[in-house]
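Heads up, one of the protein chains got dropped from this complex, but the rest are sitting where they should.
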Amino acid sequence: MNKSLRSKLAIAASLVLSVGLVATGLPSAQAASGLKPTAAQLSAWKDKEITYYFYNDSAQELETTKTQIAAFEKLTGAKVKLDVIPFTSLDTQLQARLAAGNAPDVARLNNPGFYQNDALPLETYLGKKYAAEFLKGSTLQVTHPTTKKLIGTPYDLSMNGPFINVDMFKKAGVAIPTAWNWTELVAAAKKVQAATKSEYAFAMDKSGHRMSTVFSQYGAFMVDKNKRNVLTSSKFRAEKALKLITDLYKADQAPRDLWIGTGTKYSSPTSVFLAEQTPVMFSGNWNLATFAKDAKFDFQVAPNPKELNGGGWPGGKFLMAFKASKTPDLAAYFLYFLSDADQMEQMCQNAFWIPTRNDLVAQGIKYPTRAADMAVFLKDTANTPAATYGIQSVPTLTGPIYNKLRDLMTEVMAGKITAKQAIAQQIAFIDAQLATLKK
Amino acid sequence: MPYVFIAPNMLIFLTFIIWPAIRGVYISFFDSIDGRNFDYVGTANYSSIFGDPTVASVARNTATYVVFYVIISTVLSLMFALVVNEQKFAKGFFRAILFLPVMLSPVVVGLIWNDVLDRKVGPLNALLEAAGGGSPGWMVEPKLGMIAVIFVGVWVHLGFYSIILLAGLQGIDKSLLEAAAMDGATRIQIIRLIILPLLKPTTLVIVILSTIHGFQSFDFIYTLTGGGPLGATTLIVQYIYDRAFQSPIQYGLGSAAGVILFLIIFAFTALNFLVGKKKNAL
Partner (left out) sequence: MSKLTVTKPKSTWTSASNRKVPTAGSIFRTTFLLMMTFIVLAPITWFVLSSFKDLTDLSARPPKLFPSRWAFENYSEAFNAYNYTRYFFNSVFVTTVATFLTLLINSMAAYAFAKYNFRGRDGLFVMTLAMIMIPLQVILIPIYLVVASLGLVNTYWGMIIPAAATPTGVFILRQYMLTIPDELIESARIDGAGEFRIFARIVLPLCRPALAVVAIFSILWRWNDFIWPLLIAQREELYTLPVALALLNGQLVVPYNVVLAMSVMSIIPVLFMFIFMQRQIIQGIAQTGMK
């Protein structure tokens, strides 16, 4: 099962740019194109059905999607079939469907790079200026590498970062941090663990993508925007970062079993955090909605620890329509609808998303709840260094690269290899992967 | 006329088993990452399999699993069948109980044992700790992972093999046993010298069946350990599955591995069959 959860996005760079511009008062937002279907289209679309291949990170996303679908159906007279896919089978099922000629019309994706040649170019239906409605960095992932045309929309931006259990921190008498580095984070976490006798001090999603955040903060990166292997030049910093995390797991202060005992399957320690077995959980903003709904304790988003660099690590989801669609114009319009300002704003507010539309970024999102948490994420987004989007230059390789990192981490945690050896192997792996591009 | 009777079955065989099998062999000479575009690579897939250290460890794992699985299954099911056969009362009950795991779906089997073997919240370790035996990480230590997987595999199929053996036991001529008893043989001697040899054909069936099952084990292992810890329980079928469902996707490589697996199973089965025939056991 493909496990590249939050893909390699250049969004951070452009978000930095646009947030910076907003801060200086220069409006970078463009007016929404305000597309409305013509009468001819409406009659052609009546009762036609399209399929929306979808997965959700939280119940709120699912609910909001259903509401928006209902609105779309009312607007166009067409029907939308919502296929909810579990995240772990997202890419494999989609590839199976494409191979079978059973493509959905629109899909919400993690790895748009795999589907570049299957995606419907949007210019024909939505106009040349459509791409400009979104953050420049975000659209890179959904721009076809050779035709340079837009083949999808960036649906949201995600940001990695730590969640902390406030109740546990308070009980342990440890101050809630406003800024910290990793050493302080680990020390605080351990102190809270000791005082509250919780099972673990720390937990992180079983993911190379999440680990990359720590790399970045230590000043290490794997691939740069010129498709070069830069882990070699930052390997000592990477070793430090790797050792920090794996030591926690080796000492069983982080859920070692969940990581090691699941083989090639994905596992997320969200249930560990919800069961209050760890005071700190390193994940990302997509979990905010679920925690807001299900946590029976007081929690908040803590700022990303800053070592050499601040900020976090970006990810995101995308919408794509497929060439194989029987009603491409309807599919394109559905995509447009979902990505429009009103719908996006609603989704951001309900599910705690970070917007990718220039107009929304300019006006800011008023989060009805947990605004403080989102502010932390947004601040981290603004501080995320440009180099974090380097790996996005090789979209088809990010999956294998993150997965290899994850597997190497497992070996370090099990004591089979050292952090140093792991980094050496990762360097070799990246080189091998980059070589396949040249063939 | 007979062709009419055979037709529907054969049609399905041909369409859904033979033709895909041929196609699978064909694909094994290509490389494909999306199931739609194929690049011819000749025997590159096969040579990369033989040169791949991961494959070596997968092969080792599979061999270990199959050997232990077959031996333990055969011995235990023989024991169980012999014991139940001697049993006076509640024979049917014990037979039925052992058969229970056979009926569980492999997903459920994986779920059950994931729970029971959990290092922290599993009852097995709770019992072990109470008995002073520590808390082994069944699914976290590579060696323990293999032990756990073999155990669960045997647990699932034991009832199935036992029942076949029990039927074999029923088929043994009672007069032979009575004659031996009258000659003063003890029960143990009777079992060892008469029953077991006469049971050879059935035992051979068990060996063949368990070998095939062993090589084909995947579903419950995948649910239980996902092939971990550290690939210790990744057997060949999972290796094939991962080539199609884990990135990087390599359909051609997976097909090549599949062809190799089939040849291995075929060779083993044929070998078993021939050895059995030679020993005149069949």
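Per-chain numbering from 1; labels A and B assigned in written order.
In this text, a contact is a pair of C-beta atoms (placed from the backbone, for glycine too) under 8 Å apart; a residue touches a chain by one contact, two chains touch by 3 or more.
Remember, it's a predicted structure, so these values are computed and weren't measured experimentally.
Undergrad: So one chain is hidden, and I want to know which residue out of A:G34, A:G101 or A:P368 touches that hidden chain in the complete assembly.
TA: If we include the chain that is not displayed, A:G101 is the one touching it.
Undergrad: For subunit B, which residues touch the unseen chain?
TA: Listed in rising order, the touching residues are 1-3, 5-6, 8-10, 12-13, 15-21, 23-24, 27, 35, 79-80, 83-88, 91-92, 94-108, 111-113, 115-116, 120-123, 126, 129, 155, 159-160, 163-168, 170-171, 174, 177-178, 180-181, 185, 187, 190, 201-202, 205-206, 209, 212, 215-216, 218-219, 223, 237, 240-241, 244, 251, 254-255, 258-259, 261-262, 265-266, 269, 282.
Undergrad: In the whole complex, what residues of subunit A lie against the chain that is missing from view?
TA: The list for subunit A reads 1, 57, 81, 83-84, 86-89, 93, 96-97, 99-102, 199, 265-266, 268, 270-271, 274-275, 277, 290, 294.
By definition in this document, only the chains that are shown with their structure count from here on.
Undergrad: Residues of subunit B touching subunit A in their complex?
TA: 34-36, 118-120, 137, 139-142, 145, 222, 225-231, 233-234, 242, 244-249
Undergrad: Could you pull out which subunit A residues touch subunit B in their complex?
TA: For this pair, the touching residues of subunit A are 1-4, 91-92, 95-96, 98-99, 114, 199, 256-257, 260-265, 399-400, 403, 410-411, 414, 416.
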